[in-house]
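Worksheet for the structure shown next.
Omission of a single protein chain aside, the complex is shown with its protein chains in their original locations.
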Amino acid sequence: MDFDYDIIRKKAIALLEERGVTLLDIANITYLLQQKYYEDLTIDECLENVEMVLNKREVINTVLTGIAIDKLAEEGHIEEPLRSILLNDFSLYGIDEVLAYSIVNVYGSIGLTNFGYVDKVKLGRIGEIDREGKAKGKCNTFLDDIIGGIAAAAASRIAHTK
Amino acid sequence: MDFDYDIIRKKAIALLEERGVTLLDIANITYLLQQKYYEDLTIDECLENVEMVLNKREVINTVLTGIAIDKLAEEGHIEEPLRSILLNDFSLYGIDEVLAYSIVNVYGSIGLTNFGYVDKVKLGRIGEIDREGKAKGKCNTFLDDIIGGIAAAAASRIAHTK
Amino acid sequence: MDFDYDIIRKKAIALLEERGVTLLDIANITYLLQQKYYEDLTIDECLENVEMVLNKREVINTVLTGIAIDKLAEEGHIEEPLRSILLNDFSLYGIDEVLAYSIVNVYGSIGLTNFGYVDKVKLGRIGEIDREGKAKGKCNTFLDDIIGGIAAAAASRIAHTK
Partner (left out) sequence: MDFDYDIIRKKAIALLEERGVTLLDIANITYLLQQKYYEDLTIDECLENVEMVLNKREVINTVLTGIAIDKLAEEGHIEEPLRSILLNDFSLYGIDEVLAYSIVNVYGSIGLTNFGYVDKVKLGRIGEIDREGKAKGKCNTFLDDIIGGIAAAAASRIAHTK
C-alpha cells in the first residue's frame, strides 16, 4: 500500500492549525532564532523554510503521531497511567523530546542547540501552547516540542543555505 | 504531580503480555544475539538483563506509548490517514524506529547494530509478532520494534557487565 | 570563515579511496540490501544514490573526521589509552557507531535497521575492511561504520524516491 504525502502533508498542516498553530507562528520562532545572524532575514524567508521542513515525510509523520496522542489523551481514549502522564506533561516522560529530535535532525545535528534553547525558554508561540496545555483536560505535551522541532529545523536549513 | 514507576513498570510488563510478549520471549532474542560471544551465557542471565532494561523510566514510557498507539489503531480511535499508515505498518513511517532507538540507547550506542540486525532478520518472537500484525484489523507496528529495542539493550548491558 | 563543500566533498571521496573504498564498493552494499525489494534496481542507480548521500555536509564532515581518527591512530599521534582502544576496535568504544548514526539519519530513522544489519553481518566490502583493520598497526575502526552508514542512507533514499 502506498500513501500520497502531498495530501497527508496538508492534513498535518490542518492538524497544527486545528490545535492553534499556524506555519507563521512557527516561522516567527525561527526568525527570533536567526535574525541576529542574518540582518536581511525576513519572516517570509523563515516561512518558506518552515514549509520546506514540512515537505519531509519524517516530519509529517511525527506531526500526525504527536498531535494524535495529545488529542487522544484529551478525549480519554488513552489508558492510565499514560493518560495522566500526558495530561500533566510529566517532566520525566521524555517521548515528546524523542519525537521532536526526529524532526530537528532532518537538517543535521546543528539543530540540536536551537531546539534545546527554544524548548527551554519557550520562545514565541511555544510558551502560549505550553500554558494552554496546563488547562484542565487539555493536552499539548507533544505539540510544543513539535513546534520547537520544526522551528529549529527551519533555522538549520537557513544556516545551510544562506 | 509524581508517578510511582514501580507500579507503572508492572503495567508496562502487563501490556507486553496482553499483546502476546513475555519477558522470556525477549530474553530468548538476547540469548540468540549473545550466545556466540559468551559460551557460559544462560537464558536466566538474559532474562535478568531484560528486567534491568525495564527498570529504566525511558524504556517504560516507550513501552506504554508504543503499545497504546498500536491498540488505538486497532480500536479505530486514530484518525486517517495515520490509522491506515499504522495498520499497514508502512515502511516509510519511521516513528516506530524512532521510539525503538530511545530504548536501544539506554546502554549506549553499541546497541544500534544489534537492534538493526534483529529488526531486519526478525529474530525469534519478533518475526511472529510481525506476521501476526499483518492480520486484518491487527496492529503490531510499534510492538516488534519495542521488543527488538529491549532485546538489543539487554545485549548491550551484558556486553558492558560480563 | 566559509568553506567550499564542492571541494571538500572531493577530498572526502579521495580519502575513502585512499583507505581502499570506492563509491562503487558502497553502491554494491546498497544493492545487496535493496535488490529483493526492487527487481529493476541497478548498480548504477545505487551509485547515484550513494553520490547524493555524499552531497550532504553532515556526511562529508563525518567521513573527514572518522578517517582522520583512523589515520592518526595508525600514525601514532593519538595518546594512550585511546590509541589502543582504536587500534583494537574495542567493542565497547561506541563512538564509531555514534558517528555512523549521524550519516544513517540524513534520510530519516528508517535507515537504522539497514545500518545495524550491514554492520552486524559485515556485508560486502565492510567485511574486508573490518578484516584488514585487524592487521598490526592498521586501524579501520571508523571506516567500516562510515561505509555501512553511507550504504544504509543510500538504501533509505531509494526507499523514499522509488
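Think of it as A, B and C in the order they're written, each chain with its own count starting at 1.
Keep in mind that, in the parts below, a residue touches a chain if its C-beta (ideal position, glycine included) is under 8 Å from a C-beta of that chain, and two chains touch if they have at least 3 such contacts.
All of these numbers come straight from a predicted model, not from anything done at the bench.
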Listed residues C:I13, C:L32, C:V98 or C:V121, member touching the removed chain: C:V98
Residue in contact with the excluded chain [from C:I78, C:I110, C:L123 or C:A159]: C:I78
Positions on chain A where the hidden chain makes contact: 91-95, 97-98, 100-101, 108-110, 112-117, 119-121, 159-160
Residues belonging to chain C that touch the chain removed from view: 1, 3, 7-8, 11, 57-58, 61-62, 64-65, 68-69, 72, 75, 77-79, 81-82, 84-85, 88, 90, 92-95, 98-99, 101-102
Interface with the undisplayed chain - residues on chain B: 56-58, 102, 105-106, 108-109, 160
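Just so we're on the same page, only the chains that are shown with their structure count from here on.
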Interface numbering overlap (same over half, different under half) for chain A and chain C: same
Centroid comparison with chain C (C-alpha atoms), farthest chain: A
Where chain B and chain C are represented by their mean Cα positions, the distance between them in whole Å: 27
Chain A and chain B, separation of their C-alpha mean positions in angstrom: 26
Length of the line joining the C-alpha centres of chain A and chain C, rounded to whole Å: 31
Multi-partner residues of chain B (each touching 2 or more other chains): 92-95, 98, 101
